[in-house]
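Quick one: the structure is below, questions incoming.
Of the protein chains in this complex, one is absent; all others appear in place.
Lettered A, B and C in written order, each chain numbered from 1.
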Amino acid sequence: MNVKHFIEDKILLFEMTEELDHHNTEKIRDRADYEIQRFMPKRVIMDFFRVKFMDSAGIGLVIGRYKQVSAMGGRLELLNVSDKIKKIFEMAGILKIIPIIDVSLESQRKE
Amino acid sequence: MNVKHFIEDKILLFEMTEELDHHNTEKIRDRADYEIQRFMPKRVIMDFFRVKFMDSAGIGLVIGRYKQVSAMGGRLELLNVSDKIKKIFEMAGILKIIPIIDVSLESQRKE
Amino acid sequence: MIKSKKNEMKMEFDSKSNNEAFARISVAAFASQLDPTIEEIADIKTSVSEAVTNSIIHAYPNRTGLVKIRAILYEDEVEIEVSDNGEGIENIDEAKEPLFTTKCNLERSGMGFTIMENFMDNLKVESIVGLGTKVTMTKKIKKVHN
Partner (left out) sequence: MIKSKKNEMKMEFDSKSNNEAFARISVAAFASQLDPTIEEIADIKTSVSEAVTNSIIHAYPNRTGLVKIRAILYEDEVEIEVSDNGEGIENIDEAKEPLFTTKCNLERSGMGFTIMENFMDNLKVESIVGLGTKVTMTKKIKKVHN
């Protein structure tokens, strides 16, 4: 997973790895927790651009980060969610509370 | 497998499929035999451009076509042979009798 | 009508999480003999991943055990069985409910069975506490004329 910090805006962006299964999400979770606690972001963006495979472990990962970020007053958003992944999130009903953003972030990037 | 006939020059070109294992070469062999008997080519070119996997079934396929084509006074040539595939042919010693040609055929194509 | 079996495979492996990828890739490679669409293969991969992960996490929480897969190809259908000799499930109906999980500490979402039910055409769960669990799923592979 790649991590990008946008310091001025207090945005933390996580680029998810290709295969989001139980095995890989355990590592991602640890890294994400560490970054969130260290950086105390206002917004956390999980970017699914690279994701080729996701099962329900991805749902757990998103819900877990949502709880963590909300608890510290921040906001969680999802980026580049394919139809296949969207379908999985919809089954769990999480898109009612966690927004998918579609805008390309490239334009606002100040790393 | 794609088959191309260059009628004026009596050339027959076979574009090998991606995976040259025992399972797939059986089908290729039948098709190649049919085309060779029908077209009576002077030159037969086996093009390995697409091949991503080959095991010893590929050797058998080449030797089999060599015998068939030679018996009718024709010539067999191999095109676009990657290093990996070359290594396998070399083990069987067949490159001493069957030439690899490197020239792109595109320029001489008259289908 | 009796379905005639075209092909069959079995595999078993240690309940280690790094086998999740290998398991779904193997079943997908086997099922691809029926010429499924990319969509159908993705559904199969996800469902196998759910069932295998469950055996790794829930069946053997504190030890390494064996996870078994059996796959059968019929003319237009694949049947996949994932089984373990682990803890077993006490209440299967409850376990199958969306969002039900006994492992929220591990950030499990409780959506595994729901995904299997949605992505496959049929799901059967059999389990005996202390003996193990067997999940059987089938998916029709529609013939595409090309």
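Of note:
The criterion applied here is as follows: a residue touches a chain if its C-beta (ideal position, glycine included) is under 8 Å from a C-beta of that chain, and two chains touch if they have at least 3 such contacts.
Note that the coordinates shown come from a computational prediction; the quantities given were computed from them, not determined experimentally.
Counting contacts over the entire complex, the absent chain touches B, C.
Which of B:1, B:88 or B:101 touches the hidden chain is settled by the complete complex: it is B:88. Although one chain is hidden here, its contacts on subunit C can still be listed: residues 7-14, 16, 18-19, 21-22, 25-26, 29-30, 32-33. Counting the whole complex, the residues of subunit B in touch with the unshown chain are 19, 21-23, 25-26, 29, 53-57, 59-61, 63-64, 84, 88, 91-92.
Here, only the chains that are shown with their structure count from here on.
In this assembly, B is the chain whose CA centroid lies farthest from the centroid of subunit C.
Summarising the inter-chain contacts, the pair of chains with the most C-beta pairs in contact is A-C. Each chain gets a centre from the mean of its Cα atoms; for subunit B and subunit C, those two points are 42 Å apart. Rounded to whole angstrom, the centroid-to-centroid distance between subunit A and subunit B, based on C-alpha atoms, equals 51 Å. None of the residues of subunit A touches two or more other chains.
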